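Right, I'll just put the structure down here and ask away after.
Excluded from the complex is one protein chain; the other protein chains are retained at their positions.
As written, the chain order gives the labels A and B, with residue 1 at the start of each chain.
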Amino acid sequence: MSAVLTLSSITKSFGGLAVIDDVSFAIEQGSRSALIGPNGAGKTTIFNLLSGIYEVDSGRMLLDGADITDVPARDRINFGMSRSFQNIRLMPHLSTVENVMLGQHHLATSFKDIFYPLGLRPKNKWAEQARAALSEAGLDTYSGQVVSELPYGVQKRIEVVRALMSDPKLLLLDEPAAGLNAVESSELQALLEKVSTSGTTLLVVEHDMNFVRNLCQHVVVLNFGCKIFEGTPEEVGKDPQVLEAYLGGDTSNAA
Amino acid sequence: MSAYLTGLIVILCLNIIIAYSVFLPAAAGQLNLGAAGFMIIGAYMDAYLNSADDGLGLPMLLSVPAAALFTALIGFLVSFPILRTRGIYMILATFAFAEIVAGIVLNLEVVGGASGFPVSSHAELEDLLPVTIGVILFGFYLISTRFGLAMRSIHDDESVAILFGVNTRLIQVGAFTIGAFLGGLAGALYGHQFDYIEVQNWGILFSIFVLLYVLIGGTQTPWGPLIGALFFTFVPEMLRTFGEATGWELIGELRFAVFGAIIVGMMVLRPEGIMTRTFLELLFRKVPRRSPQNPPNNMEGV
Partner (left out) sequence: MLLAQQIINGLMLGSVYVMVAVAFTLTIGMLNFLNFTIPALFMVAAMITWAATAAGFHWLVGASLGMVVAIIASLIIERFTYRYMKAKYGDATEHALPLVSSLGFLIIFEHVVIMIWGTDPMSFNSPFANAQFVIAGLIFAIPQLISLALSVALVFALSLLLKKTQLGRALRSIAEKPDTATLMGVDVGRIVPVVFMMTGFLCALAGILFTINYKNVSPYIGDHVATNAIAGMVIGGLGNIWGAIAGGLIIGMVEVLSIHFWGAEIIKVPVWGLMLLILVFRPTGLFGHTRIGKGKF
């Protein structure tokens, strides 16, 4: 198996304070990996560096063999990477299906695709595709509704579907299970397993260790911007450095 | 139809067109307080092209689209510096643009300077009405395309739109340029309705009112500018008629003040404008069916 994502010696500091310090790891093609660590460890910063919101100070990032380090944020989706957000970042005034259609945006390149009246003629391939993806995720009842009115758990899953619509090789999920109840969480897990079977690589940031243990085969642990451990979820709980990081920090998140 | 009503509908049509001109950039998250600038450019360009004595003497059918296209070109060119600004800065920049246009035209002797400029050809309401309907339909069409979807995404959350590959600069320049085209169109048509144009017609208060049409109407749906223009055209007139009918003169005299109070009240009650997505859903959508296999996990429910 080859690596779909390789980070080598990534460093990022804000105002002289190193938030990410010489972090390197690789994510295997088709794998389900997790990025964990106590609060403030730099997990979301890694995601923001990957998606291009921040620029790295030094180090390289390879996505499926292509160096994306200097690619502007807008173009990175074309390299096969999309993400969800820690706090829901759906477009509040768009309907569910329109939000999901935003995920297809970079695939619509021809003049006809851009100026076709999607909303006035709802039976078009883009909307059909979006509705199909929603119904696969069990969300078809919401497709016409404005997202701001929907329950939190539903919005969380719509974000995952939106990210999936861009047909990514690598899907970055920032705390997808946070705030979900047990039923929603297991529904999400089923959805992600289905996604994974179809060949998409998953990288999740997650605090819920049960979720991580059930979903992921590979775990990277960060603490204060440094990688302190990499291995399977089973090994994580036994590693003395990881235990110390969690016990020394926020114990409620402990494995 | 009475002359009064015809006059009112003419004003309504022009208000609708200029409202869509400001709405399109607003739907993409940019507030334009420079509607007056585009209208002045369109009106003067058209009057100049149309005038047989002082200009080129083109027929209306050519001069109006040409003036609108010229305004669009100006809009396109100024969109690059103006779109470097955002938020309050953009409001101020567009406002400065309109004032500069007014200042320049005021000193252009070829179009009459401060004393105004006569418009040769006259158009009837019958000519204005189809154009207005066309503009409304175009607004609905554009918003329903993927271009419109990108506009609304930028309005809601620009940084996420970028991550999904939306070329925000291109979309915003596009929306601003099309808006300029409509502004020029409104100006050109204005000239042919009132036969005389002068810069003083389009001051700061005009731009403010047009921005209010859009913000009171709502920036989320293409219904917004339509409802906003209807509201702003008819409510002051209704207040006046009401004042006359009841003999309560104060209401007639104070109608604009009452109107101002309505605006303040609207912002308290409906800060996102009259027509919001959720309101439309309430009006038009059926209650969503709940399929037995997938009961929605509504946490507040039960």
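Quick note on the criterion: contacts are C-beta pairs under 8 Å (C-beta built on N, C-alpha and C of every residue); 3 or more make two chains touch, one makes a residue touch a chain.
Everything quoted here is computed from the prediction, not taken from an experiment.
A.B. asks: Quick one: which of B:158, B:237 or B:281 touches the chain that's been left out?
C.D. replies: Of the candidates B:158, B:237 or B:281, B:158 is in touch with the missing chain.
A.B. asks: Pick out which of B:35, B:82 or B:131 touches the chain that's been left out of the picture.
C.D. replies: In the complete complex, the chain left out is touched by residue B:82.
A.B. asks: Which is it among B:54, B:99, B:237 or B:281 that touches the chain not included here?
C.D. replies: B:99
A.B. asks: Provide the residue numbers of chain B that touch the chain removed from this figure.
C.D. replies: 26, 29-31, 81-82, 84-85, 87-89, 91-93, 96-97, 99-100, 102-104, 106-107, 113-114, 154-159, 204-205, 208, 212, 215-216, 219, 253-254, 256-257, 259-264, 266-268, 271-272
Assume only the chains that are shown with their structure count from here on.
A.B. asks: Note which residues of chain A are touching chain B in the complex, please.
C.D. replies: 51-53, 73-78, 82-83, 85, 89, 91-95, 98, 101-103, 105-106, 108, 113-120, 126, 138-142, 144-146, 148-149, 151-154, 162, 166, 181, 183-184
A.B. asks: Tell me, which parts of chain B touch chain A in their complex?
C.D. replies: Residues 140-141, 143-150, 152-153, 155-157, 159-168, 220, 276-278, 281, 285, 288-291, 293-294, 296-300 of chain B touch chain A in their complex.
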